[in-house]
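One protein chain is absent from this view; the other protein chains keep their places.
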Amino acid sequence: MNIIEIKNLKKYYGKARGIEDVSFEVKEGEIFGFIGPNGAGKSTTIRLLLGLIFPTSGSATIFGKDCIKYGPEIRKDIGYLPSEIFYYDKMKVKSLLKYSASFYSGDHSERISELSKIMELDLDRRIQDLSYGNKKKVGIVQGLLHKPKLIILDEPTSGLDPLMQQKFFDYIAEENKRGATVLFSSHILSEVQQLCDRVAIIKEGKIIKLESMKTIREETYKKITIRGEKLKKSVFNISGTSEIEIHKDELKFFYRGNINKITKIIGSQEISDVLIEEPTLEEIFLHYYK
Amino acid sequence: MNIYIFELKTYLKSALLWSAAISAFIFMVMSFYPGMMSDAELMDQVLASFPEEFLKAFGMAGAISISSVVGFFAFAFVFVQLLLAMQSANYGIGVLSVEERELTADFLMTRPISRTRIILSKFLAVMTALTITNLFVWLSSIGGILIFNNGNEYSFKTISLILSANILFQLYFVSIGMIISVLVKKIRSVLSFSMALSFGMYAIFTIGEVLDTVNLGVISPFYHYDPSYISLHGKYNLMMTLLSCVIIAVCFGLSYILYRNRNIHTV
Partner (left out) sequence: MNIYFRELKSNLKSLFIWSACLSALFTIWIMEFSAFHGNPELTRILDSVPQAMLKVFSMHTLNLSTLSGFIVLVMQYVIILLGIHAVLLGSSILAKEERGRTAEFLYSLPVKRNKVVFHKMLAGITICVLLLAVSISVVVINSMQYEPNAFFFEAIKDTAAAVFIVQMIFFSIGIFISSIMKRYKKSGSYAVGVFIGAYIISVLIGFSEKLEFLKYATPFKYFEPVLIINEGRFESIYVIISVCIIAFCFIGTYILYPRRDLNI
């Protein structure tokens, strides 16, 4: 079943473009990545889903219900982790968490302490006195304390140290295993690489690619770097190689195709070193970003 | 309910401060009554010799003799209203806009609640805070009169009528404040608006009083709930009160509709 269904969603701020024509679905139980350069429309799409802004045209449903009409109802099961956290003046962390929990039925105090422990969050401090990263943690706990079925993350790990980031990802992965669906917006491709099942790339308000991570990896090339004294470009110029570069004793290129063909050629040369890598998601997407 | 309680807590300290300040002011002013009495008696004698039309032209017809307790109270109460106006305008303009000014909108509006619930809770919280202040105004007004009446008699009914208008007076500023806050894209300084609104209405009234013809004063709640009028006629100015209520209802209704459909943008 589709948890999120977005059809031809459009948002214009007067003449300024928010998003142009966005359509995609997020299936139950998957971790869906949403990537794009700054200003592409990631935040706009998310804010439309949450009912913070209203669409110019098109529709968006969550759990089968329209986001605007049934907003309050569907938000009962959504956890939203915003990119920047601001809270009420002089509030203590625990007061905010209690206040947030009061919007969701049931007693969440255990969850709050559990999550705070994992995230190493000091409940007694004033939010305004916390560092950016710690404020982020408040956002994370606040978004997850009610065991939401859909978790929407907007640049969630910016500001967290690598250890905390890893803890956070592990936690999200666990929640996902327990059945939560995750929509993950980011421009840090390594995160997306680590967590997501499927990925949508948005640029200038339009979705330009929608693919599963597996396919993306398979469809892409290997990055090969060879070191040797007498290397020549022409030797490696077979079908499937591209962007051959040679600099001093180092030859680099991308290759897609039958791996045997290229290894034979490499084997036929006198080389001192070889490096065969998967391109990073960065390199893949930069290709798409262009 | 949780929003209501939270918002009320936010306004409680301020409401108590205002209550203390306004109460102190009321007591101070009432304490001057005994001293003013003799001066006022003189005025009564002179004014009695003038025909109504002339007094009207100066707005003096509306002034019941200030040598009486009620007359003096009514006369001084305008300033109490000014203070109430500043407080109410401040609350009205600030209560909805605070979420976008302090950037907490992303938190509050992504909770599983409707905008309707947000606006109603906030409105009720603000009105509760203002009613607390109103309570103090009642207490100190009655207290002041009881202590400083100097043996003169007074109509408790008239005093109550004047004081009962407070809630509508406050409502007026709250609803106009709210509609302003929803119409203006980004409010950076609540005080500019609230001070301008409250003092503006006050200024419009006082100058409007002087000019007898129908003037801009009709939009000012100082005019709608003019204590001097009430004390003179023993009842409310029905037309103006009605007008006032209509404005309150329209402003509140519009605020509600506009806030429900408001796009909340990112930081």
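Note that the chains are named A and B in the order they appear, and that numbering of residues resets to 1 at the start of each chain.
The definition used in the following text is that a contact is a pair of C-beta atoms (placed from the backbone, for glycine too) under 8 Å apart; a residue touches a chain by one contact, two chains touch by 3 or more.
None of these values were measured; they are calculated from a predicted model.
If you put the missing chain back into the full complex, which of the shown chains would it touch?
Across the whole assembly, the hidden chain touches B.
Using the definition of touch stated at the top, determine which of B:I167, B:M195 or B:L258 touches the missing chain.
Final answer for the missing-chain contact: B:M195.
Considering the whole complex, which of B:I167, B:L216, B:L243 or B:L258 touches the chain not shown?
Once the missing chain is taken into account, the touching residue is B:L216.
Looking at the whole complex, which of B:L135, B:I207, B:M239 or B:I257 touches the chain that is not displayed?
B:I207
Check the options B:I3, B:A76 or B:M178 and report the residue that touches the missing chain.
In the complete complex, the chain left out is touched by residue B:A76.
Among B:M28, B:I147 or B:L183, which residue is in contact with the omitted chain in the full complex?
Candidates B:M28, B:I147 or B:L183; residue touching the omitted chain: B:M28.
In the full complex, which residues of subunit B touch the absent chain?
Within subunit B, the residues that touch the unshown chain are 25, 28-29, 32, 35-36, 39-40, 42-43, 46-47, 50, 54-55, 57-58, 60, 63, 66, 75-76, 79, 83, 86, 188-189, 191-192, 195-196, 199-200, 203-204, 206-207, 210-213, 215-216.
The definition used in the following text is that only the chains that are shown with their structure count from here on.
If you average the CA atoms of subunit A and of subunit B, how many Å lie between those two points?
Distance between chain centres: 52 Å.
In their shared complex, at which residues does subunit B touch subunit A?
Listed in rising order, the residues of subunit B that touch subunit A are 2, 6, 10, 102-107, 109-114, 117, 261, 263-267.
Which of the residues in subunit A end up touching subunit B in this complex?
By the definition above, subunit A touches subunit B via 13, 43, 47, 50-54, 71-76, 78, 80, 82, 84, 86-89, 99-100, 102-104, 142.
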